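A protein chain is absent from this complex, but the other protein chains hold their places.
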Amino acid sequence: MATMNILVAVCLVYVTFLFAVAFGAERAARQGQGGWLRSPLVYTLSLSIYCTAWTFYGAVGYAARSGMEYLTIYIGPTLVMIGWWWCLRKLVRIGRTQRVTSIADLISSRYGKSNLLAIGVTVLAVIGTTPYIALQLQSVTLSFSVFADASESNGALADMDSTALLVAMGLALFTILFGTRNLDVNERHHGVVIAIAVEAIVKLFALLCVGAFVVWGVVGGVGEMMARIDASEIGHWQMRGDRWASLIFLSAAAFLCLPRMFQVMVVENDDEGHLRTASWAFPAYLMVMSLFVVPIAVTGLDLLPEGSNPDLFVLTLPLAMGKEGLAMLSFIGGFSSATSMVIVAALALSTMVSNHIVMPIWLSLTGSGAMVSGDVRNVVIMARRFSIAGVVVLGYLYFRFSGGGAALASIGLVSFAGVAQFLPVLLGGVFWRGATRVGAFTGLSVGFVVWVYCLLLPSFGPDVLMPTQIMQEGLFGWSWLRPQALFGIEGIDPMVHAILWSISLNGLSFVLASMLGFPTPLERLQGAQFVNVYEHSSTPQSWSGNAAQSEDLMIMSQRILGAREAQALFESEARRQGVSGYLPDTTPDFLQALERALSGSVGTATAHAMIGQIVGGASVSVEDLLAVADETAQMMEYSNRLEAKSEEQARTARQLRQANEKLQQISVQKDAFLSQVSHELRTPMTSIRAFSEILRDSEKLSETEQVKYASIIHDEALRLTRLLDDLLDLSVLENGQVNLNIQQGQLSRVLDHAIASALTGSGQEGLKISRDTAQETVLLSTDLDRLSQVFINLISNARKYCDAEVPELVLRVTHRDDTILIDFIDNGSGISKNDQAVIFEKFARVGAMRAGGAGLGLAICREIMARLGGSVSYLPGQGGAAFRVILPASSAMAAQ
Amino acid sequence: MGKRVLLIEDEPNIIEAISFILSRDGWAVATHSNGHDAVDVVLGAPPDLLILDVMLPGKSGLDILRMLREKLGPGDLPVMMLTARGQLKDREMAEKAGVNRFMTKPFSNAEMLEAVRELVET
Partner (left out) sequence: MSEGRSPLFLERQGYRGRRLVDFLRILPLIGGLLWAVPLLWPSGPDSSVTTSEAIIYIFGVWFFMVLVSAVVSLFLRRSGLDLERKDG
């Protein structure tokens, strides 16, 4: 009983520790101190999720039953890693350049961004992975029960289902917490990766401790151990050659195709250089991991009573020797193996499910495609969270209803064979330009059907899902359709039989269908990009964005990427193109980059469809068709270069035209300036002159009249002074002779003051202002009066010109890389795109703004912000008129 | 009862000043302060003299003048225009539109009075 309690306590402490580690890593990464999080060592350790509980417990059991065959499971991946230059390097490069989010995304992207294909791959992956998750849950519950039996208390945790349920819930929580922090799956999940790296060390250490204890503590040395091994029932080489070869092949294939391996190997990869280290370090890890398996198996067979479950020797052997501490360590090792697998598998599958199944359905249900209302980000994140929970629950249900036991134990290889069906499509897609979508469909379907028929259904045992009659006589009584002797070829090991037929029929039909069909232009384009990824690290153009409206694109991107990321992306792109503001030209380059950024969030196919909708459907231009039709690489290169050049010229011309238009506008304004100044000065002077003449010339004015006319003269004189002040202010600011009065104060106070003075003059306070004061607690060190002047101006503009029925102004303060952004967004009809370019010019009163002041306000604001080292600009695509004030890092004393 | 003058101007202080000057001289002064419906107001009760500002909210004085000249016969209604911009271009455009007298702000009261008298008597 005591042991049981300690075990539960240790378990809880360990889980808490993992949460803390993950949390710490996320924090460090956010604060930019996470360099070590991206080391080759961490990458290598994260690959070790290949070694699940099936390795930790199962390998010993496997060895006890079948001798050395367990090694095939680790030799396959070793060969793949050592041969990284062939395949992994290319996958990682493609994954990075195309911003691939999962293996389903890679396959769908390669074959013309087909979502149907992605759905197929996703479904197959879920079917192949669910039993495997169940296997992990089973291993944890079994190992618990070992302790429960040992401490002879049946009551404590007798209910194994509830153990499994608890574990499943905990894992789902962890994955949701650290797996869906950021939407962009291309951003690394540092918390998850570091936690599984820690677990990798723990499981290796635990297995080594048990091994060392067995070899030196129980048996008494290496020589003695070897003698015992040879004397045991697995003491001689017994191996079916066909199994040896085909299982090495199978494990190599699964290593490449398992969704969770793809996740850590390609999606979470930060640097191609890490592969170089992993190429030897990961095989070393696998080697050490499998080193003590046979000694433990042999010793267990020797010492433990007949009929003990060899799958649990790693636990029961130390327990039988009275080493409870060691057993506990070993339990934690097994626990680590199981949990890390479930976490990453759930993460990988949920990305696939939410991107390829939930999102497309949601988008088609809401009906409006790209122009959805509301924030898509929340939908995506929720979809991903539900998918994680769904995947784990599916694993748990499988565990419950399969009843554990033998059906699960054999599922490891069955599952491997299932995901290995991706191999022909994956390799074909990466190495063969002729591979087509139809081929991929055919191959995958054939492979899947053969796998289900020959391996999956029979694996549940006779008469469970596959009637014995069919096993013996074949489907419909056709003997050549017997699941374990297809085409009448008998005598092959069932596993080898299934691998052989499923993979070869899969590959064959894939190649044949590819050769018979004809690919769409997009498929050929993607094919060229994938196969020649090293030459085409910059990409051919596939968007012709003539009609695209950058503002529409921005609205859509904000909803998917979030306002901050989208604005940063558009801003940097605009800067790169040499356009000021937030709206870059919709060049093919830009659309391509945008599509990649979006696909990081919603998957390639969806992103492509969304942009296609806005840009106007023509996803492939005539030039692209010509380029694709031309097979030779040189021609493609040449036409690409020509296209780039004419594109460049067109852009330069467009920029020149823009500049010219602006110059003309400014010149017209310069002309108007004098006339404006004249008007603004003469109007008050007219009153002053008229009334002073009246006062001078009329004798019979009453007292009240005299006072009234004198005060009019006085008011108009003040008005003149104000105007001259504004003009002087502006000219001083423009000439940079201004003295700043630097003070310290709270941003919220400055805003309070600005709102108060902007609204008092108005008489009725018609403008509703909503703020988030929590974000406003920033200590500033800048010229607070000047800053306040800017705020007052923006708020009074909203008060005067917001034409909504219930005018409302939203103040939004955000922190971005140390700068502070203060957005003033009203709910009026905003400012038209033409006017956006001139509102900051002097006397530029546009549209509805005619009735206002002298039109110097925004010009002064712009100059002030420039003096304060920040900026103020118009923010398009927010619904109403929106202005953004940016304060530089130096003015914030300490952010929050 | 003197002759009727209609003043269309948006600056309240200037309205006050001109009203004072003219009513002291015996004119009946009506005022109106925006451009939208200025034409209707004029046509509704045609005055003996119209004083029109150029920069008006809603519709510019020049446009109002053009519309009036279209609807009324030439010379039916004497019109004086006021402007604070005082550019040559403005004067030319006003003359083209058919203005009788063009004055730049600020003006002397005597000058204004004299101009009004002149316009109504001729």
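Letters are used for the chains, namely A and B, taken in the order the chains are written, and counting of residues starts over at 1 for each.
The rule is simple: a residue touches a chain if its C-beta (ideal position, glycine included) is under 8 Å from a C-beta of that chain, and two chains touch if they have at least 3 such contacts.
Please read these numbers as outputs of a predicted model, since none were measured by experiment.
Contacts of the undisplayed chain with visible chains (whole complex): A. Per the touch definition above, the residue from A:21, A:123, A:146 or A:229 contacting the chain not shown is A:229.
Screening A:20, A:284, A:489 or A:674 for touch with the missing chain picks out A:284.
What chain A contributes to its contact with the hidden chain is residues 67-68, 71, 75, 78-83, 85-86, 89-90, 226-227, 229-230, 232, 234-241, 244-245, 248, 272-273, 276-277, 279-281, 283-284, 287, 291, 294, 534-538, 637, 640-641.
In this section, only the chains that are shown with their structure count from here on.
Inter-chain spacing, taken between the CA centroids of chain A and chain B, is 69 Å.
Residues 11, 13-14, 16-18, 20-21, 24, 55, 57, 84-87, 104-110 of chain B are the ones that touch chain A when the two sit in their complex.
Within the complex formed with chain B, the residues of chain A that make contact are 675, 678-680, 682-691, 693-694, 697-698, 712, 715-716, 850-851.
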